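Excluded from the complex is one protein chain; the other protein chains are retained at their positions.
Chains here go by letter, A and B, matching the order in which they are written, and residues are numbered from 1 within each.
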Amino acid sequence: MSGVAQKDGVRTTGIPSKEELEASPGYPNREALERGPIVVIECVQDIPCNPCEMACPKGAITVGNPITQVPVFYAEKCDGCGSCIPICPGQAIFRVDITYAEDKATVSFPYEFLPMPKKGDLVQGVNRAGEGVCEAEVLRVQRPEKFNHTAVITVTVPKDLAMEVRSIKRLKR
Amino acid sequence: MGKSEIYVVGGGAAGMAAAIEAARAGARVTVIDENEQPGGQLFKQIHKFFGSGVHRAGTRGVQIGRDLLKEAEEAGVKTRLNTVAYGIYPGKRLGLICGDHTEELASPVIILATGASENALAFPGWTLPGVMGAGATQTLININRVLPGRRALMVGAGNVGLIVTYQLLQAGADVAAIVEGLPYISGYGVHASKVRRAGVPILTSHTVLRAEGDETVERAVIAQMDEKWQPVADTEEVLEVDTICLAVGLSPLAELAWMAGCRFSYLPALGGWVPVHDENMESNLQGIYVAGDLAGIEEASTAMEEGRLAGLSAAEALGYLSAEVAEARKIEVRERLAALRIGSFGDGRAIAKRELLRARCKK
Partner (left out) sequence: MRIEDHPILGKTERRKRITLKVDGEAVPALEGEAIAAALIASGRRVFRYTAKRRGPRGVFCALGRCTDCMMIVNGQPNVRTCVTPARDGMVIQTQVGRRGGEATHDLETESS
């Protein structure tokens, strides 16, 4: 990945563009998404970093040497366990399940704010620009000690927003 | 127990790593630090570090700080805290002051690991309480556990600006926006993405024009800039903020190196005036080493590796390590350093560091 600023790409807006994401070897294609819960890696720059490679018990992520290479995701090996999600220092890994229900999908994302939502809470799903785009129901909040203070939250969202919702609006203290 | 033969000035990431390495080799080491506790900037870094497993990737800076302190204690490193090294004099004499007590001491080896200071950005109203360095904000929220204000404007979208913005949100404050003078974000895209999805706009080619308020910051006026970095007419916007954080770069804290007579090179990619050093982190003056941000603004990981290199080299110079053993270990450290200076975020620093080495070798 070169350092040349792509117009409207992550280097100018802070948000990876659709083109950058789809061109990234960390992004699953439509087929993979339709098989069940699958991880989505949104890391598109040559940052020296590789904990995701070590985190995956199925070997579905490789970074290799030099560690500035973007993660390559082998979707066929991924079972959606999500072990990689809390590990990524850049919080750039998510899990999506578009097969969850007829009209709903689930999105899992890393979260490090207080107050933590609880299972059953109705919250606002936000897109990569922080804009509220839908109501979301909290299915699960995982925050075991081994996650080192990073929670992984799973919410249900309208199916057509599964590749848009990447977090929730922070709750009031 | 004899007098220390290596004095490390600065107990941050680089200084502690240097002390640990030298002490493990058998040298008598004392770390001097002006604070109550060593650790430098590490205890403010509550985020998970990048890099590889060997660089403690995924570990939070605070934990790395704790580990370093423990390792230093176990290695028998002595510390003199609340002590300022106010000068270096001929003969490698350090001037120290602690409370009311001053003393001068000579040391065969001095490792300078004095870190960096934040750059300032002056604009009308910048002296109002509420305008502060981004590092100062980090100290207040992560060390002192107090909020400097309720709503902030961040100036600068390098890694410091992006990370401190995120940490302000974690601390319970709001951030109205990040303004960045460059037409792009120089920090990691993933750091930027985190704050964008938290709702913080990042305005490139923007600057802060002035801070307004009666006795403290009450508003900030920002504007867009053209390619010549001049404000564009009719783009002024008023933000209701009570805090303005300046994340506009760091410069090496090099007064002691200047005093000692070290040669410097001007390298923008490393923060400006940087003391030259060789592959052993030794300056152009025998027995004076430099490491960490003092030797060029980079990261905690490079600071620790440079510290290790300086510590190993100093121990070797004093005879505690044979040339073979020292070289083998130094090669490992240099390989790890090289791995941290690649890619679009590292190339520039690699080039600048090679320039520093070249400048050191010039007659």
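Rule of thumb we're sticking to: a residue touches a chain if its C-beta (ideal position, glycine included) is under 8 Å from a C-beta of that chain, and two chains touch if they have at least 3 such contacts.
None of these values were measured; they are calculated from a predicted model.
Chemist: Determine which one of B:G11, B:G65 or B:G135 touches the chain that has been left out.
Modeler: B:G135
Chemist: Using the touch definition up top, pick the residue from A:E42, A:D97 or A:E112 that touches the left-out chain.
Modeler: Residue touching the chain left out of view: A:E112.
Chemist: What residue numbers in chain A mark contact with the hidden partner chain?
Modeler: Residues touching the hidden chain, for chain A, are 112-114, 116, 149.
Chemist: Given the full complex, what residues of chain B touch the hidden partner chain?
Modeler: For chain B, the residues touching the absent chain are 34-36, 46, 60, 62, 117-118, 127-133, 135-137, 139-142, 144-150, 170-172, 215-216.
Assume only the chains that are shown with their structure count from here on.
Chemist: Calculate how many whole Å lie between the centre of chain A and the centre of chain B, each centre taken as the average of the chain's C-alpha atoms.
Modeler: Centres of chain A and chain B (C-alpha means) sit 31 Å apart.
Chemist: In their shared complex, at which residues does chain B touch chain A?
Modeler: 47-53, 57-58, 60, 157, 169-170, 172, 183-185, 188-200, 202, 204, 339-340, 342-346
Chemist: Help me check something: in the complex, which residues belonging to chain A touch chain B?
Modeler: 1-3, 5, 10-16, 42-51, 54, 66-68, 87-92, 112-114, 126-131, 148-150, 166-167, 169-170, 173
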